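There's a structure below that I have some questions on.
With one protein chain held back, the other chains of the complex are shown just where they sit.
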Amino acid sequence: MDFSYTILIPLIPLALFLVLGIFSKKITPAISGWLGSLGLGSSFVLSLYTAYHYFLKGKVNDVYQTFIYKDTWIIFTDKLHIDMGVLIDPISVMMLVVVSTVSFMVHLYSIGYMKGDDGFTRFFAYLSLFSFSMFGLVLATNLFQMYIFWELVGVSSYLLIGYYYTKPSAVAAGKKAFIVTRFADLGFLLGILILSYYTGTFDFDLLTNPEGSIITNGVASSFMGLSVLTWAILLIFIGGAGKSAMFPLHIWLPDAMEGPTPVSALIHAATMVVAGVYLVARMFPLYYFLDNGFALDVVAYVGAFSALFAAIIAVTQTDIKRVLAFSTMSQIGYMMLALGVSKYEGHDGLGFMASMFHLFTHAMFKGLLFLAAGSVIHAVHSNYLKDMGGLRKYMPITNIVFLIAALSIAGFPGFAGFFSKDEILVAAFESNMLLYVIGVFVAGLTAFYMFRLYFGIFWGKETKFEHAPHESPLSMTIPMLFLAFMSIAGGYIHFSEYVTADHQSFEAHLNYPLAAITVGVGLIGIIIAYVLYKKETSIPLKLSNSFGSFYKWTYDKFYIDEIYLFVTKKIIFGLIAAPAAWFDKHIVDASMIGIGNATASLSNRIKGMQSGKFQDYAMSFIGGGVVIAMIIFYIWIN
Amino acid sequence: MIEGISIYEILTLTSILFFIGVYGFFTRENLITILMSIELILNAAAVNFVIINTYLFPDFLQGAIFSIFIIALAAAETALAIAIIINLYKLVTSVEVRDTETMKH
Partner (left out) sequence: MERILFYIFAVLIVIFAVASVSSRKILRAVIYLLIVLTAVSGLYFLIDYNFLAAIQLTVYGGGVIVLIIFSVLLVHHVELELEITPLKTKIIAAALVVAGLSITLWAILTYPFNTANNYKSIEVDVIGEKLLSYGEGGFILPFEVISVLLFAIMVGAIVIAKGKKLGIKTGEKLE
């Protein structure tokens, strides 16, 4: 079997980016929009074909094979070299489908959403660049290639968040996202360096082979009670946590909502933010086998905490995109949790499968939620709940797709989110009771805040609009309808047959008692939201007042941003950088400037000697000659 | 060789002539007069060549012949210098040294 054609999947967006980027002034918006969509459409078709080809025929002896096509790029030593190529295995194929689906839908949607914007072509060029980077990241054959695309993804995310570059808040948000993730990537890079130093390779193929020497033998060196390799993968996880907005590196994600909404749907809901999950999944054997899975436990707890933390914050936010952003963070925490409780083989690898399953379904329904939110914002021209209400009459399609997505994320039976979330909670239940309880609680919270959002937008108070909002154009509703379809149908894919930790299929069944508990909790959340927000009442206000300072804390996101500001501004800038700057300015610079000034004033003084009159020069010459003659004669006499 | 005159007296005379030329070179403000000072210096040098040849090494003729060369060079140099001075005069309408100081900028 030959999968080398998959290299086209990233190359088509790259070509598009170059064409749209170079000729951005010449191409009219209509053409660039359809060109971008066409290119991504072909990547989408290719991805689907790859998935079909791989999942139906990629098995040998019931094990999915790994296909690698690569070329040596930079050679360090005989063993250690950086390759460029594509790696085809279940999770990369699954990610290809996710990325290309959402990206294609977002391209189509953007044609309608971005209509009339000045930088229309630029926007599509950035989108193509992002798609290229994301495909490259997914298909990377080794850590270093992944790191390169990892950074490219960061750059395109920065460009897209700061797309409205005349808006200071957008620029600041872009910088914040870039700096925070860049800071996390430092950990990633250190991890790569440590890992490659001790194992002598970057290749996923060699690193993650459970029978390979790296996992079975490990390395002798250890540091503070843990193998150095464990430290390396923990550092790598920091990189993943930065991209996936895990606590405490999540602060960039809410601000990233300053970007255009399609961008939020593509990058900050469906694809880039799950790169951290993908990274852990990609290196799962290392996490699982080294030091009895210590690193994996860290992943699980970080994930669980982030899920809870973000869900609590999401309850109080009033900017609908921020609610969705915290919801994304919470759901990614779920995925991390699932990975963290997973084991490796057969049915024990349920968590891994559930995580990937949830990644898939989440991409669909969260992408849809963002697109629907974008549609609402497009109609109302505001991000805030207080400006909305009663929109179901004006925007029937958006209303329906939003409801579908919300039911899906709340885990309502029959929708995609129900199946994936159920698998996650089963995996957690089988491994760790504490994590299970957190998971169930978060599921309830999720249902509550999602329906608070839904009722707040489409029901609730009857807002009077100056211009009556209207339904979005076809180019926006069609992608939404497709994703809505996927938000239901995605749940019926038997992921356990395809995407597993050990590449072997197993049978996964619904665990009815556990599912009943989850659904029950979710329903309670929905009912509370229904009571509070279906009609405009004063209960929510009273409730928030009764929580008092806790509500305030939550509303202000537990002051994590302020803590960061305090640490960076007061401690780093004030106590370290400012004295260093003073020293640099007043000691180092001053001495240099002093030397410069001394030279300048000295030359000003002796400038007079350079009169330009040749007679003066001749005088100096003769005078010098006389002096030399005198010296010579003096020596000669003595 | 001059009857009754030692080499010291003649060398003293040429030295004085030389330094008068140097003085003129230093103090004159006009290119043509500076050129004249140079003529004095060259003359002093030429006389020295001849004197040292005749007083110290009468068997050789190097000094005598080089004095001829010096005169030839001096004449050529004068011609060239005057060509330059005239050209300069066309450019700046002056042959004063201070008007030729532009090179220092």
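Every chain is named by a letter (A and B) in the order it is written, and numbering of its residues begins at 1.
The definition used in the following text is that a contact is a pair of C-beta atoms (placed from the backbone, for glycine too) under 8 Å apart; a residue touches a chain by one contact, two chains touch by 3 or more.
Fair warning: this is a prediction, and the values are worked out from it, not measured in the lab.
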Listed in rising order, the chain B residues that touch the chain left out are 1-13, 15-24, 26-30, 32-33, 35-37, 39-40, 43, 46-47, 50-51, 54-61, 64-65, 67-69, 71-80, 82-87, 89-91, 95-96
Logged for chain A, residues touching the omitted partner chain are 619, 622-623, 625-626, 629-630, 633
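The criterion applied here is as follows: only the chains that are shown with their structure count from here on.
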Interface with chain B, chain A side, in the complex: residues 610-615, 618-619, 622
Note: in the complex, chain B contacts chain A through residues 22, 25-28, 34, 97-98, 101-105
